[in-house]
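With one protein chain removed, the remaining protein chains of the complex are shown where they sit.
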């Protein structure tokens, strides 16, 4: 299966404005790139890539005053298979977790493990360990949060998503990540493209998706509490402790986003 | 000058409990160790060391049910000089910052840059760039927050410290870090020992101190908005994005901390 | 200047075979990447990135039985200037070396400092300290070893290269590293791309190059005893104590390498 993936964002800047970005298919999917979705800017400015502490390849630019178009458009090969299920993946004891997974047990900007720990234990203490526990968390979150773009808020945390019962895909992910960490399961945030293949129409306007990975059974596994069914056509862009680590774009100064498009479409 | 540094924490655990710890003098001060303040446990348990993504050497143990004493007691050489002041340290443009400092511009668990950005710009937009701006932030924070151990709360964030106007040293540090990041100055959290040398008596009971470092003039510089004067006898233990990254101790299970002592005393 | 850099390796595996790899431009050159030379595999397999103790970002995969193509192809910006020369770089006393350079004084798999110490002192005791001493080592090694791909041997050590007087670029590097360490100068191995720009034709078939860095004058400096002239178009891939630490590829099982291509070409 081939997917056309890409994005277009139009900005207006009153003054020259530095930006950092985590955009474009993750380097671990390079083998699948038929046409790479490299970042392009209009007007042309120098793009300085860098690698963050999570291994993501990021970009920085200084946008001049005026209009700026950021875009990328590529074609990526995909297995066409739904997210795999490893129902027997076991839960590690904390003492047997690889050291590199331990940061993913701690709190982070949008994942207040300290505030949600008691609730997590009440909710999930009796669920089976491992894959089943992560799935139980996803099931709870999927039903607890009502989806709606009108509920999106850049500052919304897992605790707030839990209390308000409303949110968008990243809030589902943050709440499930927080619960996993409270239950001693390392969990990290993922952002990427996600196709609508196999889901009933009408389809919502394209957007980047947020999901997460849990470390069980000796490796990281994909979970998506927003959709909560194995999905087809998931293409990773970036990974971190939560959405704060992998900003699609972060602008250092005032700006106006006048248009925002993302696509993830099957092509012949 | 020689400082005796150390700590003693007494815990009660109802069941075997994994812990991770960032305790003991930081490896960058290794050459100053006369007697190392190595972590000891009573009862004796296996200690597994590991290095986190910030370079801190951390420890993990599984504490058995019952009483547990964690302690360390060492002697460290110190210059005896107050924190240095580099008043001419310039502020980097964002595009000239080394890539490894960029994570310290983003939000983190206790530093909600997104929520405090507008306030930061209102407060500090007219201050001179560089060292003076960081000092202006420290001055504001020092006067804005009223110190009191009764205001300590494990979940308290910079935003909450700002709103409540009350806190302990780590709240001062978190608020100043957040303001720095909002003003495009990378800032990271530090935890360590801090002596009372040169300050008027009576001295408060010993505790670990929280301060921060700002990246200006091509390097990291120490700032301490809680005390807001150059201090003598500061010994780093750990560094990270905020207190969440460098937990003195983090217990994975219920527990009771029955005693807590820290010392940082000049010795002959 | 722009360089097209990349590689293609064809393997045959009789059975599923785990591999680890240090491939692709080093993160310290990230800001020079115009088109990244990300690792691609055919057939597509999952790539798990990790960071080693030297800071290199590495990859691991499990290659299925059958044919496997590993490749990367990118474009990197370069100053176009030859390797810099700092003829006045001083030699550190051992006691003034930063602690993090000390591992690069010790022996390693291909650098038997214990066996070559006496020879090193006889050869280089009277040379001036610092840059001149490292250059004297490079001059000796450059003339002592006769280059020839037919002399390449995966197990060849510095001692063997010295005794046989034959080798390839990595043997030159290993011998010079070993002599440097024997003379108390920290030295580390580098692997990367190296263009032929500025050298007389005909050019040899492309290959990864091995060179080294010596710690003098407070920083690491590039030396290349194989070529022994400042070269243009050098792009780091990985660093370690010797070639053992930065395996281009390491296969855990039987395999056949049927084709191997590397390119580092100036483009318009």
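Note that the chains are named A, B and C in the order they appear, and that numbering of residues resets to 1 at the start of each chain.
What we mean here is this: contacts are C-beta pairs under 8 Å (C-beta built on N, C-alpha and C of every residue); 3 or more make two chains touch, one makes a residue touch a chain.
Note that the structure is predicted; figures quoted are calculated from it, not measured.
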{"item": "Touch partners, limited to displayed chains, of the chain removed from view", "value": "A, B, C"}
{"item": "Selected residue (touches chain absent from view) among C:99, C:146 or C:257", "value": "C:99"}
{"item": "Chain not shown: contacting residue from C:52, C:73, C:196 or C:265", "value": "C:52"}
{"item": "Among C:112, C:171 or C:213, residue touching the chain not depicted", "value": "C:112"}
{"item": "Where the unshown chain meets subunit A, residue by residue", "value": "92, 95-96, 98-100, 218-219"}
{"item": "Interface with the undisplayed chain - residues on subunit B", "value": "27, 30-31, 33, 35-36, 38-42, 44-51, 57, 72"}
{"item": "Contacts of subunit C with the absent chain, listed as residue ranges", "value": "18, 20, 48, 50-53, 58, 60, 62, 93-95, 99-100, 102-103, 105-109, 111-112, 114-115, 154-155, 184, 244-245, 247, 250, 252"}
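Operating definition for what follows: only the chains that are shown with their structure count from here on.
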{"item": "Most distant chain from subunit C by Cα centroid", "value": "B"}
{"item": "Distance between the centres, which are taken as Cα means, of subunit C and subunit B, whole angstrom", "value": "40"}
{"item": "Geometric centre distance via CA averages, subunit B-subunit A, whole Å", "value": "30"}
{"item": "Junction residues of subunit B - those touching two or more other chains", "value": "99"}
